[in-house]
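Dropping the structure in here first, questions after.
Complex shown without one protein chain; remaining protein chains in place.
Our next item is chain A:
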Amino acid sequence: MRLDGVGRRYGLRGPWVVRGVDLDLPERTLVRIEGANGSGKSTLLRLCAGIDRPTTGRIRGRPRTAYVPERFPPALPFTALGYLTHLGRVHGLRGPAADRAAGVWLERFGAAGHAGTPLSELSKGTSQKVAVAQALLAAPELLVLDEAWTGLDAAARAELDRAVAERVADGGTVLFVDHDPRRLAGAADACHRVVDGRLCPAPPPDPAAHTPAAGPRVTVRAAPPGSGAELPEELPGRPVTEREPDGTARLTVPAAYSDALLRALLTARPPWHIHTVTAPVAQRPPDGPAGGDAMPGTGEPDDGAMARGAGPATADHSAPAGPASPAATGPAPAGPASPAVTDPALAEGDHR
């Protein structure tokens, strides 16, 4: 999809909310939009989602689109499952498929227990899960997320990260706004900033840099099917790849893409063999203790959980201390690790 000189104002003489926007949204991209409150982000997202028509300019090549609003007020006379089934049909699924997809997505976001609850009785977080599920039901080609993570619990936020990565890996386009700068950090292919209704490019963090901005990353060690076979084309998450002398590949991707990458490797023809999956600490400098890479993820449950937990939990206070004392990172995570392992969102890295 392409936006050419798109502008939008409300009313005949209202001020321009968005103006002169040229934006290319190719397939297989994850695009982040940032900007201050009231800068026109939401209006731009509504234009991209096709909810509003541009006042000037044009949008070409619209694919099948889904949209998640920031707040989803549940004043509808449906149960969660009933609403999702209706929306699944509206998105073009057949009846039984819509019903099945609704159940699957409620399950994925941990809201299967609320399937029969009327929308008006759902908590804010659960109704946001319904809003996210309606958008993902029919595997849209363009997914527009307006602070969709707001109100979700940690497990659902992580699930949404993975669902977004899945959409991109399947050839879709995802456009998102989130107030948390670490959201899908390092996974975005393009980043744009809205300033006073105009769009200017904001450089995405270098995916190869192990900085906090690059976000938590997962390394997969995989052996080729034959000796020295080439990696499949267009792997999800554009992994940073290193080949070991015996042909084994070490692929590092943003954590959200780990499932999609494994799926791509395992379903490649011929399939690759996965040796290990590890979640290195995002804050560690590249030459720091790389113990995480060598350890098999399955053998060290606490390591994986600690590594994920250290990302958001210690980002604020470890950033200044990190470069000064890299050795101190070894014992330090023992503290945050113990509460972190109880968090269901952080334990999923170890089940692989």
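Here is the rule we go by: a contact is a pair of C-beta atoms (placed from the backbone, for glycine too) under 8 Å apart; a residue touches a chain by one contact, two chains touch by 3 or more; residues count from 1.
Convention: contacts and distances are computed from a predicted model.
> One chain of this complex is missing from the view, so tell me which of "Outer membrane lipoprotein carrier protein LolA", "Peptide/nickel transport system permease protein", "Xanthine dehydrogenase family protein subunit M" or "ABC transporter" is its UniProt name.
"ABC transporter"
> With the full complex in mind, choose from A:Leu3, A:Leu87 or A:Leu184 the residue touching the hidden chain.
A:Leu87
> Who touches the missing chain here, A:Gly35, A:Pro69 or A:Gly215?
A:Pro69
> Check the options A:Leu3, A:Ala49 or A:Ala80 and report the residue that touches the missing chain.
For the chain that is not drawn, the touching residue is A:Ala49.
> Taking the entire complex into account, which one of A:Leu30, A:Leu44, A:Ala80 or A:Ala131 touches the absent chain?
Reading the full complex, the residue touching the unseen chain is A:Ala131.
> Footprint of the hidden chain on chain A, which residues?
The missing chain touches chain A at positions 10, 46, 49-53, 55, 64-69, 71-73, 75-78, 82, 86-87, 89-92, 131, 134-135, 138, 144.
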